[in-house]
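My questions all concern the structure below.
With one protein chain removed, the remaining protein chains of the complex are shown where they sit.
As written, the chains take the letters A and B, and residue 1 is the first residue of each chain.
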Amino acid sequence: MNVVITPAMVGQVVISGLLAGALYSLVALGLALIFGVMRVINIAHGTILMLGAYTTFWSFHILGLNPYLSLLVSMPLMFLLGVLLQRTFVRRVVDAPELSSLLLTFGISIALVNMAQLAFTSDLRSVEFLTGAFLLGPFAFSKSRVISFAFAVTLSLFAFWFLQRTKLGKAIRATSQSREVAMVCGINVQRIHLYSFGIASALSAAGGSLVAVMVAIQPEMGQVYTFKSFLVIVLGGAGNYPGALLGGMLLGLVEQLSSLFLTTQVSEAVAYLLLVLVLLLRPTGLLGGRST
Amino acid sequence: MKRAFQVGLAVLLFGLALYPTMASGYGIRFMLQLFMWVALAQSWNLISGLTGYVSFGHVAFFGTGAYAAGILVTTHGWHWVPASLAGGVAAVILALLIGYPCLRLKGPYFAISMLGLNEVMRVLVSYFEGLTGGGSGLSFPTQPASVQIYYAMALSALAVTGAAYFIITSRFGLKFMTIREDEVAAEAMGIDTARYKLGAFVLSAFVPGVVGGLFARDTGYIEPISVFALIITITMIVMALFGGKGTVWGPVLGAVTLFVLQELVWARFLFFYQILFGAIIVVVVLLMPRGILGVLQQRYHLPRTI
Partner (left out) sequence: MQTRPILEVSGVTKRFGGVTAVNRCSLSLARGKIYGLIGPNGSGKTTLFNCITGLERRDEGEVRFKGGRIDGLKPHQVARRGIGRTFQIIRVFPELTALENLLVVTQGPFEAARRRAEELLRFVTLDRLQNEYAGNLSYGQQKLLEFVRVLMTDPELILLDEPAAGVNPTLLNELLAAITGLRDQGKTILIVEHDMKVVMGLSETIFVLDYGEKIAEGPPGVIQADARVIEAYFGR
């Protein structure tokens, strides 16, 4: 490898890594929430992100709606879809062996992806909005990435504030600590599950709307986000919500750093290697957390 | 009952052994694909149905086997039979590399690691163009050998079904099932669950690797998106679930039913039938966890080995 790596390149990579990482954090927070509250890994999490991205695409394409304003559409819409999925399906497997919930959400994901194929075709779509970059010193900032980053950070912080300060948020945290204790304290656990799934789906949809302006949209785009969100949870420690935020940033950095040396495609393999390494060396996550 | 079943099975196997002598080319190719799906669904059943660890990326072994065999045949001039077996060995090596870290942990870690594995293998195979031909794929120069591949596929399906039978009926095999039943209790009773899990995983990876090699030889051309396709994993899972996971004959039943339907009807409505696949998974998980065979077993009080 005879590429010369300058400090400026490293700085650029760190910036890109953090910009990408904030989105990973946002999406992973949703997956962590469902896992924390119900001990269910939602394989359809990335699928919901894909639907969020399509919501943004169509509202931009047909209505000319500003993609960032479309968060106001995609988030409530996917909140409702999440609630519906929880109410009709996931609710029935919360206490079953994890094999059931994994397979169930996998089935839901397949059905949704192919409905999207049928409805939207597998053509690659994109939202042409805020292209280009601005320069700050030696570093280039892609406009859409910076704005997405700002949205992702704001939403994540808001989600945290919500979990820490509001009554519903506290009930959610109590339920993820111990369902029995939450029940004894008079918390309606079924309702908490419903809200958690809804909120998690809204977070994933927000991620979808935000990536819609940056990447190609197609029905199978979600799977990789399910995988990466899971990786983020593993990095941060299962059941550890702040860990999910840090894990996302870390994943963004590692991916971008590896793209200095390898092609972008292979940096996906690097993320995988990272997962395997963490599982080997620190199975409870880098930041510690509850083991499953 | 059991006797009748055994006799029927023997007659069926005999018939299948003679089938190529009287069938058309289309019939042979239809059947060899059917055997391939039986082998794949049954392999998934070994790790996920019997041992209880869900694999969402089993096609990675199929693809790895296909490429390993493909490279050996095209660039090293191997005969396709040893090359396919080497494909199985390559899949086993991959299973050991992934299984050791991922199987030490509980279900979800393993499941999602497998989901990612498939993507990664596809990316890596595309990346190492010199070896694999990258995105343009590998072509086999040789002539068709459908009849031989028919027997090889049949043997693969038989071998992995035999393994499932062995697990369900032998004392040694039952140790694999204790992992699904209660891993903690199994450990406390002196069963080295980590070793048995890895064993089951390796077993479930070998045949897809071999079958991948045979598939490559049969179609004569492979590329990353065709042999690392998520839909292959989905299909084997749906077949095993629909017929009945955790049983010997469920995956066979599921593969036969769904493959026939797929060939005759659904292939014309691609996305519809994939939506249906998703729906089948949901319905089976919620309403009939042991699939069609489980329902039959319960209704007619059949022994578990049928």
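Note that in this section a residue touches a chain if its C-beta (ideal position, glycine included) is under 8 Å from a C-beta of that chain, and two chains touch if they have at least 3 such contacts.
In this text the structure is predicted, and so the values were computed from the model without any measurement.
Q: By the document's own contact criterion, which visible chains does the hidden chain reach in the full complex?
A: Among the chains that are shown, those touched by the missing chain are B.
Q: Per the definition of touch given earlier, which of B:Met1, B:Leu131 or B:Ala185 contacts the omitted chain?
A: Of all options in B:Met1, B:Leu131 or B:Ala185, contact with the hidden chain holds for B:Ala185.
Q: I'm checking contacts with the chain that's been left out. Which of B:Ala159, B:Leu174 or B:Ile231 qualifies?
A: Once the missing chain is taken into account, the touching residue is B:Leu174.
Q: May I ask you to list the residues on chain B that touch the chain which is not drawn?
A: That gives, for chain B, the contact residues 171, 174-175, 177-178, 180-182, 184-194, 246.
As a working rule, only the chains that are shown with their structure count from here on.
Q: Counting only Cα atoms for the centres, state how far chain A is from chain B in Å.
A: Roughly 31 Å separates the two chain centres.
Q: Quick check on the complex: what are the chain A residues that touch chain B?
A: 35, 41, 43, 89, 92-93, 97-100, 102-104, 106-115, 117-118, 220, 223-224, 226-227, 230-231, 234, 263, 265-266, 268-269, 271-272, 275-277, 279-280, 283, 292
Q: Of all residues in chain B, which touch chain A in the complex?
A: 48, 52, 54, 56, 98, 100-102, 104-109, 111-113, 115-117, 119-120, 123-124, 126-127, 230, 234, 237, 241, 271-272, 274-275, 277-282, 285-286, 289
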